[in-house]
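Accompanying notes for the structure given below.
The complex appears here minus one protein chain, its other protein chains still in place.
And then chain A:
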């Protein structure tokens, strides 16, 4: 009957992390040759694949083109096998439409779209395995894919979710924590300048706690950005070694 204890008295979380610790992040860039840019990212047990096409000419209705900048088109989807129960997920359900919109907003803030007027950039993200923090994993994976595609960005966009338990912010929630009734907040950050690209929160939280929560989210995002930076540098090194040969 007793519910899960999300944070023990000794400060451990369900999976053995402390409050500020992130899950293990592993990533690879350039996984597909066909696309302009692609990346695969694992954050704990949440795994996502991001693919970027473009910038290219407008496809479909040309009227959507903007004369001063590029249009970003995002599509988010979840694999049928991504959750504990297999479930067919048709395109265009409300949840994924909303998520696509969020991704679009995030990347419009980060990509230097004004360099490519009247063109379009497509970002496709697929969740292969879902274990909490889907939005942030998508953003992180898409960032790597955009970088892989060579599209100029203002900065990495790093995202992370934080939750609030017992007056302590928990960084990078896993699924068990998210579903355990925690009020969680997702935040996307441009770490170098400290600008916030997107904040999203559905649960109730007292106003006074918001600041500490955002603070914790920003620290967590900076942590993610370090890992991403590492991945990009490694990828470049490998690529340059290959090209030298």
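By definition in this document, contacts are C-beta pairs under 8 Å (C-beta built on N, C-alpha and C of every residue); 3 or more make two chains touch, one makes a residue touch a chain; residues count from 1.
Just so it is clear, contacts and distances are computed from a predicted model.
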Hidden chain of the complex, named as in its UniProt record, picked from "dolichyl-diphosphooligosaccharide--protein glycotransferase", "Small ribosomal subunit protein mS29", "DIS3-like exonuclease 1" or "GCS light chain": "DIS3-like exonuclease 1"
Hidden partner chain, touching residue among A:64, A:91, A:192 or A:226: A:226
Touching residue (missing chain; options A:66, A:176 or A:201): A:176
Footprint left on chain A by the chain that the document does not show: 1-3, 5, 8-10, 12, 14-17, 20-24, 44-45, 84-85, 131, 166-167, 174, 176, 206, 208, 223, 226-227
